[in-house]
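Notes follow the structure.
Only one protein chain is missing from this complex, and each of the others stays in its spot.
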Amino acid sequence: MSHTIDVAYVAELARLELSPDEKSLFQKQLETIVQYVEKIGGLDVEGIEPTMHGQALVNVFREDVVVPSAERERFLANAPERSGCEFKLPKIVEDA
Amino acid sequence: MSRYLVTIGLETHVQLKTATKMFCGCSLRFGAEPNTNVCPVCLGYPGALPVMNREAVRLTVVSGLMLGCGINRHSTFDRKNYFYPDMSKDYQISQNTHPLCVGGGVTIRMPEGERRVRINHIHLEEDAAKINHYARHSGVDFNRCGTPLMEIVSEPDLSSPDEAMAYLQALKQILLYAGVSECNLEEGNMRSDVNISVRPEGQETLGTKVEIKNMNTFKGIYAALEYEIARQLAAVSRGGVIVQETRRWEPDLGETQPMRSKENAHDYRYFPEPDLVPVSLDEALVAEWRAALPELPAARRERMVAEYGIPEYDAGVLADAKENADFFEAAARQCGKGLGKTVSNWFMTEVMRLLSEGGRTIAECALTPEALAELVALVDSRVINGPTAKELLPELFASGGMPGALVKARGLGQVSDVSALEGLVEQALAANPKSAEDYRAGKKAAAGFLVGQVMKLSKGKADPQLVGRLVAEKLAGQA
Partner (left out) sequence: MDIASLTVCEAAEGLRKRAFSSVELTRSVLDAIGAKDGELNAYLSVDAEGALRQAAEADAARAAGADGALLGVPVAVKDLINVDGQPCTCASKILEGYTSAYDATVSARLRAAGAVFAGRTNMDEFAMGSSTEGSAFKVTRNPHDVTRVPGGSSGGSAAAVAGGEALAALGTDTGGSIRQPAAFCGCVGLKPSYGRVSRYGVTAYASSLDQVGPMTRTVEDAAVLLQALAGRDPRDGTTLDVPVPDYRAALKGGLKGLRIGLPKEYYIEGTDPEVMACVRRAVDACAAAGAEVVEVSLPHTEYAIAVYYIVATAEASANLARFDGVRYGHRTASPESVFELYAKSRAEGFGTEVKRRIILGTYVLSSGYYDAYYGRAQKVRTLIRRDYAEAFKRCDVMMTPVAPTAAYRIGEACDDPLKMYLGDIFTVPANLAGLCGLSVPCGRTAAGLPVGLQVLGPAFGEETVLRAAYAYEREVRS
């Protein structure tokens, strides 16, 4: 398993702009950490089911009943920028 | 010139007809003011957690059963990680490894014959918010964010835009029958992305796949497919290469264009959603849901033929929209045996004409099955004649009410008194001596003309069959 992490690519995936210093710091530190965590590679996990949740539970549902929303002002008040009753964005967005 | 084969697959997103969102109790009422159906959960606030809407699961399983899918007894949810302003958590909760339904398919009827289009799987996920674009900024409305979305992924079994249309129409009909979605395209209830590739005939492997997004109507999908097929064929016949990419359908330009955003190359980093425990469906529950399934359109057609004695063609027309079939059956049941075809005729000719003239659905008009049944019965028992009934129908259609009451109030009952009608027949003959001559000369149609004259004289109230008999007798008697 190669220890060369493409920090720039991963940072892009995570939408984190890193300074050159941060990039080289993380490159070093993460390779050390990853090398350490790779010790789990030495274990035989053949036939072992993964643990995907904190406890084993199934079928937790909510009923399809409306719960009234709080006033929208509470949420819009936290918006970094708002335009009327919408969360405002600069004109940089393309339709998905 | 070598022939090319087209391969099309569709991913159809269907908004489910639940009262609340996928993971929170926010209302899904259409047309609400922006950002009024929101809460910490669907806004992706720090600390918010999703809880699964049981009804959304049921509707998805019902859809799967209607489409002949296998239902996964153990089903799980996954996080699909990507950043976009319409994503309140910057990950979408979806299903990647163990979707609710697998397999299944839809039969489409093409001119060449029937074809089966296979379904790969159906999974449940949440819808994104709506971004509105203005002159100098964009605004996000999170009302839609978190709406339960059922994604139906077909196998690449379609080979033309016509087949794609047939598939979508058949799918829509089944989903409407299942009652899982309004399937209203204007409201965005059913959106599709398409994958399309071309390859030379004889080549086994499929060509490079291009994904097309942003088609909001069936017409749009058709136009986009036509354009894209032409584009790809033009490229390959020039010796060019098709780039694997996602393209956007631009309806105003009539073209597909490559999407500019970096969002193209996605590493979704799927992993199991830790906040949602698996769904485990036992046999008994699935059997319970299967037993409560509404009829499939094909089964309904067959049953209506058998039960009401109507031809297959009629059943097809009536069953095309579930609500029309519901209306027909409600009316036919009240009419009693033998009148099935009559009711069907009334519905298919008169009622459907009124529906298409008014641009409405049967649910939106005031005519009730009871009223139609009574109308048919009144004609059948000869209380009124056909033309009178035809005149009454538009009023019942627009304002409701029962025809019997109207007939009584306005004295519309047909005249069946022989002596009164004989008088009118004498009158008509006297006024039209040439008709009698024509009849004696062999022009039998002259009798019909005379019947029409008698109807006029009676202001349309005469019993036309009786008039016909009397006219024939009179003419014969004069011979």
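In this document, chain identifiers A and B correspond to the written order of the chains, with residue numbering beginning at 1 in each.
In this text, a residue touches a chain if its C-beta (ideal position, glycine included) is under 8 Å from a C-beta of that chain, and two chains touch if they have at least 3 such contacts.
The structure displayed is predicted, hence computed values, not measured ones.
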Original post:
Which listed residue (B:P40, B:G220, B:P294 or B:G452) would be found touching the missing chain in the intact complex?
Top reply: B:P40
**OP:** Touching the absent chain in the whole complex: find that residue among B:P50, B:G146, B:P161 or B:P403.
**Re:** B:P50
**OP:** Could I get the residues of chain B that touch the absent chain, sorted low to high?
**Re:** 39-40, 43-52, 79, 81, 83-85, 88-91, 140, 142, 261-262, 267, 269-271, 274-277
Subject >> Where the unshown chain meets chain A, residue by residue >> reply: 1, 5, 7, 10-18, 22, 26, 29-30, 32-34, 36-41, 43, 45, 48-55, 57, 60, 62, 70, 74-75, 77-81, 87, 89-90, 92-93
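Keep this in mind: only the chains that are shown with their structure count from here on.
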**OP:** Would you mind writing out the residues of chain A in touch with chain B in their complex?
**Re:** 13, 15, 52-54, 57-67, 69-70, 72, 75-76, 83-96
Subject >> Interfacial residue positions of chain B with respect to chain A in the complex >> reply: 18-20, 24-27, 33-39, 43, 45, 51-57, 76, 83-86, 128, 131-134, 136-142, 213-214, 248, 259-261, 263, 267, 269, 272, 274, 276-280
